[in-house]
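Complex shown without one protein chain; remaining protein chains in place.
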């Protein structure tokens, strides 16, 4: 691998210490049949969500989301001309960049975007595009940057929500808010809003020779219009399972959407209150 | 209620004389008066039959008397219309037709009135009906014709296929002797994809010591479309390789442990290189099928001796090129793109069809009907019910594609190594 001249480089190869943890401690993980999950939730329960907008003063719009341990910060900037573009384009574009901070994952992430992050960037873009009135800024692109500070599972879904809040905060014309949620599937267990350990569990663990369902489904939707803006399945699941988890997810969307709305209402109040005070003093 | 009043008049007409011919010889004092019209108004039966005696067959055999003939003549005369007849009582038209009918009849009434001086009443009446009915008929025929012609319900596409039909797929394997496995796939003589599989010995990842590595590289060559020049194809290439790696990610599909040689020390690293030679729509399906075909004929050299020599691994690979392990493709998925155009779903879209669709779904289906990955593409959004329908369509098509691919590959395999290479320039 070529040496990155623009950064301070450590040793050529290093290994995380977690892999040397004794295997007995490692595997105490997850029982799919247990009545409660390892963090005390029931299978259909979402984690608490904390939302805040306007967290980055330098950006046009920004949002911060916390779902359990997952922490994501997202910012949106003014439209700029699409670079390297010849000819006129009727629709504007969204440019999304999704990045895990190097320390956000249990395995250290490199500074350059890897294949997973590139894929997630594309998913983020496709999840948001149906919600943004792209015809309002022809030939221009809006930049959306999402950075995962701490990955506690369901990072992509949280990033989609943060990005939609940031877009709304930036005043980009939109058809509606985008919500997203994740379901982890293991056999007949559906884990809504899985944590990172549950995610890896659902993704990799499978008894060879059996036909267990396992996988992860992420769905982004515009709940105000009842439309699905992005669907992402990975694993090995049959169509009935997908249909069932879509029902679960749409339930979750109904719970999440008011939270985002409330957060935006609060932002509006916050932007107007200081003005009111100022006029009072005048 | 003028109508019933008129009836009354008819009944009253010449009542005492006409009603009772001498056949009955009835005394005048028992002649019944005019019938009780109150019963009639309630829809009751007529008080008597106008056919009278002749209604009965036996009576008819008696023949008519002169009196009766006179009576009949009188009646026939009465049937003749006077020049001022028929008299349409005022309000009759309004009573007979409801406002809607009156509205749509109005233009043709006018036409009829205009024609009447030339054609007479009957002529105008017939002409009016023939003209209007023909017009309606022609209009209906046109509607049906245009509906069938411009509505996708015909299930016919520009190139003559139906919605769920693939273009012809040509596949050729083992055409690169230097690769461990290779395949070339063409869809409809336009989309052209070349896949080569290479194996190398590598050290496994520290966190997965007993697993090999599988990597997909996609190269969108600039001669496929001018849009791929420079970095233009990079996004598409990432997209394709990501879809592939997601489709093969689960251990149900591809167990990376079969690529392990010595845990912690050595494993096979499999490079699947995909070269896109020409792009005519539906790249994902083409690449998916081509990769599956290339993996089908991939031959992993047999490791005959793997020992740890003082901590350092020592590996000997069999010299015999025929001594090799083949991969089991019965679990490998094929990729299906379901393209939504208008209200319909289309399989194997051409470039034009791709450019008119706002949403398409790319899914990989295993031969046992399970979905290993699914991604939505395009800037549009979907209703949940539509998505489920697309999912079902994609699954069915995927199963069929898997089946067909398996059959073809087995047939080609039977030809053995002596099969002539067709190559590229045919």
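First chain written, first letter: the chains are A and B, and each begins at residue 1.
We take it that contacts are C-beta pairs under 8 Å (C-beta built on N, C-alpha and C of every residue); 3 or more make two chains touch, one makes a residue touch a chain.
Assume contacts and distances are computed from a predicted model.
K.L.:
What is the missing chain called in its UniProt entry, if the choices are "Chloride channel protein", "LANO_0F10066g1_1", "Ribosomal RNA-processing protein 43" or "Trafficking protein particle complex subunit 5"?
P.N.:
"Ribosomal RNA-processing protein 43"
K.L.:
Considering the complete complex, which visible chains touch the unshown chain?
P.N.:
A
K.L.:
Taking the entire complex into account, which one of A:37, A:71 or A:126 touches the absent chain?
P.N.:
Going through A:37, A:71 or A:126 one by one, A:71 is the residue touching the chain not shown.
K.L.:
Consider the whole complex, including the chain that is not shown, and state which of A:91, A:147, A:200 or A:224 touches that chain.
P.N.:
Of all options in A:91, A:147, A:200 or A:224, contact with the hidden chain holds for A:147.
K.L.:
Touch as defined at the start, partner being the missing chain; which of A:85, A:111 or A:254 qualifies?
P.N.:
In the full complex, the listed residue that touches the missing chain is A:111.
K.L.:
Tell me where the left-out chain touches chain A, residue by residue.
P.N.:
Residues of chain A in contact with the hidden chain: 4, 6-11, 13-18, 20-22, 25, 55-59, 69, 71, 73-75, 77-78, 97, 99, 101-106, 108, 111, 143, 145-147, 149-152, 196.
Quick note on the criterion: only the chains that are shown with their structure count from here on.
K.L.:
Per the centroid of Cα atoms for each chain, what is the distance between chain A and chain B, given in Å?
P.N.:
36
K.L.:
For chain B, which residues are in contact with chain A within the complex?
P.N.:
Within the complex, chain B touches chain A at residues 206-207, 235, 238-239, 241-242, 245-246, 249-253, 255, 361, 363, 366, 368-384, 387-388, 391-392, 395.
K.L.:
Tell me, which parts of chain A touch chain B in their complex?
P.N.:
Contact set of chain A toward chain B: 15-16, 19, 91, 107, 115, 118-119, 122-123, 126, 129-131, 134, 203-204, 206, 208, 211-215, 221-222, 225-239, 242-243, 246, 250.
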